[in-house]
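Shown here: the complex without one of its protein chains, the others still in place.
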Amino acid sequence: MTVESRPIWEPEKECMDRGELEQLQLERLQATLNRVYRNVAFYRKRFREIDFVPEDDLTELADLKRLPFTTRDDVSNSYPYDMFAVPLREVVRVHTSSGTSVNPRVVGYTKRDLKNWAQLTARVLASAGVTHDDVIQITFAYGLLSGGLGIHYGAERLGASVLPTSVGRTERQIKIMQDFRTTALVSTPSYALIIADRMEELGVDPKQLSLRFAICAGEPWTEEMRREIEERLFVTATDNYGISEVMGPGVAGECLEKTGMHFQEDHFLLEVIDPETGRECEPGELGELVITTLTKEAFPVIRYRTGDLCRIVPGTCPCGRTFRRISRIEGRCDNVVVIKGVNIIPERIGDILEQVKGERPVYQLVATRRGRLDQLEIWIEITERLFFDKMREQRTLVDEMRQKVANFIGIVPRIKLVERGSLEREGDRVIPFVDRRSE
Amino acid sequence: MLTVRSLHTYYGNIHALKGVSLHVRSGEIVALIGANGAGKTTLVHSIAGLLRPQKGSILYKEEDITGLAPEAVVERGIALVPEGRQIFATLSVEANLEMGAFIHRNRRDQVRRDMDALLERFPILRERRRQLAGTLSGGEQQMLAISRALMARPEFLLLDEPSMGLAPLVIREIFAIIRRLRDEGRTILLIEQNARAALQIADRGYVMETGKVVLQGEGRELLAHREVQRAYLGKGSKEIWDA
Amino acid sequence: MNLRKFAPVAAFVAFMAAFPWMVAPFDAISHYTDVMVFAGIFCLVTIGLSLLMGFAGQISLAQAAFFGIGAYASAILTGRFGWNPWAAMPAGAAAAAAVAWIVGVPALRLKGHYLAMATLGFGVIVHIVLNEEVEWTGGPSGMVDIPGLSVAGVRVLSETAWYYLVWTFVAAALIFSYHVLHSRVGRALRAIHEAEKAAEAMGVPVASYKVQVFVYSAVLASLAGSLYTHYVTFLTPSSFDLMWSVRFVLMVVVGGMQSLWGAVLGTVFLTFVGNEWLHVFADFEVLVYGGILLAVALLVPQGLVVWMQEKLSRRRETLLPRSE
Amino acid sequence: MESAGFGAAWLQYALGGITIGAIYALVAIGYNIIYNVTEIINFAQGEFVMLGGLFAVFFYEACGLPILAAFLAAVAAVALTGLVLERYVIRNARQATVLSMIIITIAFSILLKGGAMLAWGKDPYRLPPFTGGGSILWNGVAVQPQALWVLGVSGIIVVCLTLFFRRSVYGKAMLACADNPAAARLVGIPVRTMIFLSFMLSAAIGAAAGVSITPITLMEYDRGALLGLKGFGAAVLGGLGQFFGALVAGLLLGLAESFCAGYVSSGYKDAVALVLLLLALFFKPEGLFGSKEAAGLKRF
Amino acid sequence: MTSPRFSSSDPILILQDVHMQFGGVTALKGIRYQVPRGIVQSIIGPNGAGKTTLLNCISGVLHPTEGRISFLGRRVEREPPHRIAALGMSRTFQHVALFPQMSVLENVMVGRHVRTRSGFWAAGLRTRSMRREEAAIGRDARAWLDFVGLADAAHLPAGALPLGKQKILEIARALATDPALLLLDEPAGGLNTRETEELGELIGRIKERGTTVILVEHDMNLVMTISDRILVLYYGQPLASGVPDEIKENPEVIQAYLGDEWTPDEGAPIMNGQL
Partner (left out) sequence: MVGGRLAQCVGRWSRIVLWVCVLALMVPAGVLAGGEPYKIGAVFSVTGGASFLGEPEKRTAEMIVEQVNAQGGINGHPVELILYDDETDATKCNLAVKKLIKRDKVPVIIGPTTSGNSLAVVGLAEDFKIPLISCAASYKIVEPVESRRWVFKVAGSDKHVVGKMYDYMKAKGISRIGIMTVSDGFGASGREELLRLAQEYGITVVADERYGPKDTDLTAQLTKIRESGAQAVVNWSVGPTAVLAVKGWRDLKMEGMPLFQSHGFGSKKYLELSGDAAEGVLLPLARVNVGPLLPDDHPQKKVIMEYKQAYEAKYQEPISSFGGHAWDSMHLALAALKAVGPDPAKIRDFLENTKNFVGQHGIFNFSPQDHNGLSKDDLEMVVVKKGDWALAQ
C-alpha cells in the first residue's frame, strides 16, 4: 500500500519551525503556570514547597524540570473538582478517566478546551488519512469516558460524516459498515480484529466494504496486530494516543508514514522519563510519558505522569510535520493492567473479591489472548472457607465474584479456582498479574 | 517577526514585567490586553528601547535587539505610537511628521512624498498642518501620533493604548485605521485596555495580568473569554465554586 | 552610644584639642592654627548649611549674607554703640534670624533652580546694601577699629586662644545639630529631603520646618560672622559676596552633604586648599582648585566623607537594588 | 531741568538698557537652550561670553584676522569649549542630582576662568567697534554704532535661532527633545547628540554676545560671573526654557537697571533688578512666561 | 480629636459634590459618597478615572475646586496634608515614597511625628522631656514593625528593602500616626502574587484593629477578596458602588473595563473634520 499524500489539517501549526514552536510553548507554559499558580490551590501549594514562583523562576522551557510531577493519585485525591482552574460555571463538559481506583479522575473542559480538543483530534484523524469525504464509524464508548466524544468532535470538525455507533453489537457494526459505506473505522486494535473475525464468520468480504482506514487506540498493541488488521480488513491502520487526564484522544497520532505518533507539541509538552529516577530519557530510550498541558483551561496538568511507557522516536518525519513522534505505548510502568482498553489495578480486584466472602483470597490476574480477544482470568487459590463440596454453591460463589468484578471494571473475567500454593510466587508473595497474551 | 522571551523589566524598583514571552508573526495584528498596571506599557517600552530589560531577550527578524537604544530600534523598522500620544505639542503638525521621519532626514524627497501621502490620507491633518500639535483634539492627536510613527516607514508598529481617552466614535475610527494599516502589510502589536475593540481586530491576543501573561489565543476567541474578565475584574480566584 | 561610634569621636576631639600643640613645633606649619581658626569660623556656617542642604534638602546661596549680617551687626553694635561683643553677638543672631524668617517664608516655597536663584538674589542684595550704606557699614572701604573679644575680662589675643574659642563654638554647634538630627525634628527634616510629599502626609509641617532650619542656619552663620568680625577686627563687604556663598556650598558638597562631619571636613579641607596648599601651583592655583571641585563632583558626588564611609562599610552591606 | 533734556535722558537710559539687556537676553537664551534639552543650568554660561570676547581679541590681534572672521572664529572656538564641557564633563555625570550638576558647572566655570587668566592675563582687552566712527548724537541722545551692532547681532541670533528651530530638521529635533525627550528617542532622534548640539549652540551664542559687547565694555578674564548671573536672572524671570521670555526678561532687566541708575540710585541698580526678580519669584515663581505646572515639577 | 458633633456611628468620611479641575480638564465631576467606619472601602476604575486624584483630594495634597470633604465631622477640603494627618488620616503612595536613606525604624518613627511635640530647641538641647518622648517614639515604632512583621529589618536602610517590604513599611509608617482612616494607593502595584496575598492579610488585620481603610488598587483579586465595599469611578464620576459581588456582575462596570462591543467593519470612513 502506497503512502498517499493527504492534506495536513493545520500545517501552519503542525509543520511549525522548531524555534517558533519552542517560543510558542514557552509563552503558553508561562501563561498556564501563572494561571494554575493563581487558581489551583494544589499547584500553588506544590510550587511553594519548592519555592517556585512561575513569574520569577520560569524563564525557559527547561525550567519546567524543576517542578514536581503530578501523579494519578494527586488527581484522584482532588476528586471531584479540586484541580479545576476555572469556576465550574465555565466548565461545559466533564469526563472521567477509566480505571478502578476509588475516586475516578475527573476532567473538565471549557468551551475553548472543547474547541481545541476537536481541533487536535481532527489533526490526528487527518494525519491518519481521513478527510471530509470520509464516513467515519466510531466504536469507542460514548459516555463519561472521553474516547467516543473526543474523536466524534474531531471528526465533525474535520467535516467527515460521523457514525457514532459506540461500543458492542459487532454484527450491527458490520451491517452499518456495509450499508453506510464506512470508510474509516475508529476502534481499539483488538476490536478491529474481532470485527474481522466476525466478518469471516458472517461471510462478509472485507474487500466489498468501502473501508480504507482503521484508526486504533485505547490499548497497547503490536506491529503484528497492525499487519493483521491491515491485511484482513484491507485498510491502513494507524495508532493514536490519548489520555483523559490530559485531554482524551488527540494527544498524539500517527501519520501515514506509520513511524510513530506525532505528539501535538503546540498544546502539550512532552517528556519521557525514567519512571524510577525521574531522569529524562534519551530519544529512543524507553520511559514513562510525562505530559504538561499548554492550553487546557479548565483542567491543566503540570508534568502529569501518565504511567504509559513509550520512547521518543529520533529524527524527523518525511510527512512534513515537525512535531516529535513517540513510539507506540509499550506498556504500563505501574501496576495498572490494561486489558481491553480498561485499566485494571489488581489490588482493587482483591478488594472486590473480599466483599464476596468477607475474606481476601489469594489470587492472581492473568491476561490471556483467546483468538483475537484478550481475556481476563482470575485465578484464586482454594481455601477451606472458599471450598464447597457442592458444585452449585461453588458455582454461585464464582458467579457472584464474576458479576461483581464485571460490574466494577466492565470486563467479564473468567474465574478459575486453583489449588492452594499453585500460584506463581515471588518470595512468599503471589505475583498479582501475569500477562500471557503474547504467548 | 518579533519574539519576546521571558522578559523581566523593572520600572524603577517595581518588578513590572515578570517573565513575559510572546511573538508576533509577519502581517499579524496581535493584541496585548490587560487592566492598568498589568505591565503592557512596560513591555512595549522594553521593546522600543526606552526601558532596559533585566532578563530575557527580544528578537526582531532573528536579530537580538534587547537593550538597543530607541534610535537603533526605529532604524530597524519598529515604530512605537506611545501611550497618551506623546506628540510634540509645541511643534506644528507638519514638524511632528517631519520628526517622525528623522531617520530618513537625508531623503528629503521621500519624506515629502510620505508626508503628502499621509496628509492625503488624513485630510484633517492636512487642514491643521500648520497648527501646533497641542491644539489638536484627542482623536486628531492620535492620528498624528500614528502618522508620525508611519513617517519612519516601519514594518512593525507598536501601538500603545490608541483608544485611551477618546470618544467611542473616534475609537472606531482609530481601529479602522489600524486594521487598514495591517491590510497594507504592516505588522502590529496593539496594546489596549479596551479589550473588546482590540480583540475584534486582532489575529491573536495575549492577556496580561500584574506583569504576567495569563492567557493567549486567537483574537475573537479570547473575546468571549471569562479569563479576560477575570484579568480585569479579578473574578473568581477565591470563589471558584460559585455558580 | 556604643564604642564603635564613640571611638572616632573621641579621637577627633583629642586630635582637635592637641592640634595647636602638634603644629607649633614645626615652623613650616605652625601657622596652621590660624588657618584652623578661619576654618572653624567657616565650619559654623557650613554646619548650618549642611543641615539645610543635606538634611532638609534646600539649597541656599545666601549664607554669606547671613555671615555678613552677623559680622556687621557685631561690628556696628560694638564699634559704634559700644556694646559688649557678647551682647552684640546674640543681637546679630536675632537680626539674622529675623531676616532669614522674612526671606525664608516666601523663598522656601520655591524649589531647585528657583530657590537657588532666590537665595542668590537675596545674598547679592545684602552685599549691595553693605556696599552702599556707607554711613553704617563704611561701604567698600570697610570698617576698622572693631574691638576684639574678651573672655572673663581677658582679651582673647593669641591664635591658640582663638582656636579654642572658635572650635568650642563649632563643637557646641555640632552637638546641637547632631541632637537635632537625631530627634523627631531631624527625622522630619531628613524626611522632607527624601520625600517631601510623604513627609507632609505623615503630618510634618514641611513649610514651617524648612523655615526653621533656614533660620537656624542663618543664626549659625551670623554667629560665625560675629566671631570673624572680632577676630579680624576689620570688615569689608567683599568678604560677604556671592563668591563666598558659593564657597560655603562647595565646602559642604565636597565634604558630603549627608553628614555633619562632611561639612566640617569639607570646610577644613577647602580652607586649607584655598589658603595654603594651592600656593605651590602659583598661577595654576585656580585651575587646580577648579579641577579638584570638578573631580569631587564627578567622581564622588556624595562627598568625601560619605564616600569614605561607603568604602569602609561596603563590604558589610548587602548590595540590594537601590531606588534611583 | 527742561523737558527736552529729560526726554533725551530717558531715551539715553532706554538705549543703554536695551543694549545691555540684549546681552543679558543672549546669555539667558544660552541657559535656556541647554536647560530645555537637558534640564541642566549651566553656570559656566557667563564664561562662554567672556571667552567669546577674549578669543575674538586673540584672533583679531594675534592672528590678524579681519573683525568679522575673528568674530566667527571666536564663536567656533567657544562652541568647541561647549563641546568639551558636554562630552567630557556633563556626559560623565548623567545621573547626578541637580545640585551636583550646579557644582559641576560651577567647577567648570572656575576652570574656564582660570584658563583664561593664564592665557590672557588679567588685563582688560578691547576690540575695535565692528564699524568705525564715533557715536551719533541724535536729539541729544548719543548712539554708539557698536550698540546698534549688539542689537543687530542679538536680533540676527534671535532670527537665526527662530529659523533654525522652525525650519531645520536638527532645530526641530532639538525642540522635540525639549518638548518630549522620550518621544524624541522613539522617532529616532539621538537625544544625546542633540544635547551635545545644545551645548555647542549655547556656547556659540554666549560667544557671539561676548564678541559683540567687547568693543563697548572691554573684556577680561573675570567678567563672566556677573554676566552669567544677570543672564541667569533673566532666564529665570522669563521662565526657564522660554526663549521669548528670556528675550523680554533680559531687556526688562537691562532697562530696569538703566532706569534705576538714571532715576533712583546708580549704586542700588543691581539691587533693584534683583528685588524685581525676587518679587517675581515669590509671586510668580514660574517666571513671567513659564507655565505653572512646569515650575511645580522642577526637581532638586 | 473627635469633634463633639461627631458620633461613632456617623460615616468617617463624607464627600459632597467634590469637583477637581486641572486647567481645562475635569478630573472629578461631583463625587458624592460616604465611607462608614471600620470597613475596607475600595475605589477602582480604569486608567484616568480619577482615583488617585480623589485620594489626593481627601488627604489634602490637592484641594478640590468645589465641594466639601468632611472627615470625622470636620471640614478638611482646604486643610494642608499635615493638618489632616494630625486629625487622624494617613496614607501611602502609588509610587513608594519612603525615606530611602533612613533606616526602616526611622521611617516608622517619622510616622510618630504627628503624635509628638518636642521642637527644635528641645531637640538640640536634648531636654529630659524630649528624651522621654524619643524613647516612647522608638518603642511605638518597634511595636508597629512587629505588627507588620518587619522587626528584623529595623536597621536596614529603607531603600535597601525589596519592593514588597517597602510597601509594607510604608503602611507601617502610616499606621504609626494612629490613623482612624488609612488611605492605600495601589499598595499591590509591582508585588508578586505571594506578596499580594500577604498584603491582603495585613489589610485584614488593620481592619480588625478598627482602622477604616480606603484602598485604591488595580489588582482585582485583592480588591474583590478584602473589600467590604467598592466604589467604581469612571471618567471622574461614580459609576457604581456596592459589595464586591454586585460590582463584579455589574454590566456597566464590565463595560467600563472591557470597552465597547463593536465590530471594526462598522467603523465609518475617515470623517473629515469631525474628530
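We call the chains A, B, C, D and E, going by the order they appear; numbering starts again at 1 in every chain.
Operating definition for what follows: a contact is a pair of C-beta atoms (placed from the backbone, for glycine too) under 8 Å apart; a residue touches a chain by one contact, two chains touch by 3 or more.
Nothing here was measured: the structure is a model prediction, and the numbers come from that model.
Enquirer: Thinking of the complex as a whole, which visible chains are touched by the chain that is not shown?
Expert: C, D
Enquirer: Who touches the missing chain here, D:L148, D:A182 or D:L226?
Expert: The single option touching the absent chain is D:L226.
Enquirer: Sort through C:F12, C:W86, C:W101 or C:F234 and give me the one touching the missing partner chain.
Expert: C:F234
Enquirer: Which parts of subunit D face the unshown chain closely enough to count as touching?
Expert: Touch with the absent chain occurs at residues 1, 5-6, 9, 12-13, 15-17, 19-20, 23, 92-96, 117, 121-126, 134-135, 137, 142, 144, 213, 216-218, 220, 222-223, 225-227, 257-259, 261-262, 265-267, 269-270.
Enquirer: Name, in rising order, the residues on subunit C that touch the hidden chain in the full complex.
Expert: Touch set of subunit C with respect to the missing chain: 27-31, 34-35, 38, 131-132, 134, 139-142, 144-145, 157, 159, 232-236, 238-239, 272-280, 283, 285-286, 295, 298-302, 307.
Just so we're on the same page, only the chains that are shown with their structure count from here on.
Enquirer: Using the touch definition from the top, what's the fewest steps needed to get from subunit A to subunit E?
Expert: 1
Enquirer: For the chain pairs B-D and B-E, which is connected through the larger number of C-beta pairs in contact?
Expert: Counting C-beta pairs in contact, B-E comes out ahead.
Enquirer: Averaging each chain's C-alpha atoms to get its centre, pick out the one most distant from subunit B.
Expert: Farthest from subunit B by mean C-alpha position: C.
Enquirer: Could you give the separation in Å between the centres of subunit A and subunit D, each centre being the mean of its C-alpha atoms?
Expert: Roughly 85 Å, centre to centre.
Enquirer: In angstrom, rounded to a whole number, how far apart do the mean CA points of subunit D and subunit E lie?
Expert: 47
Enquirer: Can you check how far apart subunit C and subunit E are, centre to centre, with Cα atoms defining each centre and the answer in Å?
Expert: The mean C-alpha positions of subunit C and subunit E differ by 41 Å.
Enquirer: Specify, in ascending order, the residues of subunit E that touch 2 or more different other chains.
Expert: In subunit E, 96, 192-193, 221 touch at least two other chains.
Enquirer: Mark out which residues of subunit B touch at least two other chains, giving numbers and ranges.
Expert: Those would be 12-13, 18, 211, 235, 237.
Enquirer: Enumerate the contact residues on subunit D facing subunit B in the complex.
Expert: Residues in contact with subunit B: 169, 172-173, 175-176, 179-180, 182-190.
Enquirer: Quick check: in the complex, which residue numbers of subunit E touch subunit B?
Expert: 46-48, 95-96, 163, 166, 186, 188-193, 196, 218-225, 247-248, 253-254, 257-264, 266-273, 275
Enquirer: Touching residues of subunit C toward subunit E in the complex: what are they?
Expert: Touch residues, subunit C against subunit E: 176-177, 179-180, 183-188, 190-191, 194-195, 197-206, 212, 216, 258, 317-318, 320, 322-323.
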